[in-house]
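Excluded from the complex is one protein chain; the other protein chains are retained at their positions.
Then we have subunit A:
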């Protein structure tokens, strides 16, 4: 989409840039001022002069990026950058995730970052913002992606663990270490009180959430529990996807593996990952939620940043909206 001279956000080699405010949103190259939507590695990178973040997201950035020049703001609390008035609003993606609302001379742009519309006990729910231009993610922008109720999936996970227990197997559930793991632990609380064991790479993030006051299922770490007798039989273990096929897995002599992700909606993805089970739990908007959010934004122009955007852009175009894409380096992990 050709940029207008007065566009509030444009795509540049360093990342999405707001010329009127002279700041970037989730840049991938070092810049002076970076407004960060959330703490995932493809959105929050080291090397920025100054980080603007939601207060709720600050502990995550401190954990991931260490000591930096942070400016933290409550949701909805406006601050001035250049000629613009900026505020952060809940995106419902992970703890502290934010949409960036940018206002300048009566025009409002919202950059969604990653977001979802399903309830999530670990973070504030997505708050729709009216705007002129809505810059949206499109990780799961095809109608085949429609998420099941999370509670039903949590019950399936518990049933699966019980099945594994009956067979003398450990139940290793792969999930991303920031956000997904904590959401699973929070959702599982309603259905079980058996503690889950954590891979080391997940334990740190779980502590950040606990310190922020998010209630999670009790946990232990895998290293702590020596495998006596039954070893890890019947244990639910959360591990990052990178642990799949690694030597770390050898400690579970009898094991079933599963992956918790929106990608598991399609069977081919599950089989490609060589896991026994796929649980559809996503921290991104599904197709109906994308359309709903676009509609609620009341924007007349939609810009899609990453994911399967082509179909969405074409559909919005057919529905009479101005729709285009920004080329970004955000990933499609979930």
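Convention: contacts are C-beta pairs under 8 Å (C-beta built on N, C-alpha and C of every residue); 3 or more make two chains touch, one makes a residue touch a chain; residues count from 1.
Here is the rule we use: contacts and distances are computed from a predicted model.
Visitor: Pick from "Fe-S oxidoreductase", "Multidrug ABC transporter ATP-binding protein", "DNA ligase (ATP)" or "Acyl-CoA dehydrogenase" the UniProt protein name of the chain that isn't shown here.
Guide: The chain we cannot see is, by its UniProt record, "DNA ligase (ATP)".
Visitor: Touch as defined at the start, partner being the missing chain; which of A:22, A:132, A:207 or A:276 qualifies?
Guide: Only one of A:22, A:132, A:207 or A:276 touches the chain omitted from view, namely A:276.
Visitor: Determine which one of A:142, A:165 or A:201 touches the chain that has been left out.
Guide: Residue touching the absent chain, from the options given: A:142.
Visitor: Please give every residue of subunit A in contact with the chain that is not shown.
Guide: The missing chain touches subunit A at positions 142-146, 265-269, 271-272, 276-277, 308, 311, 314-315, 318.
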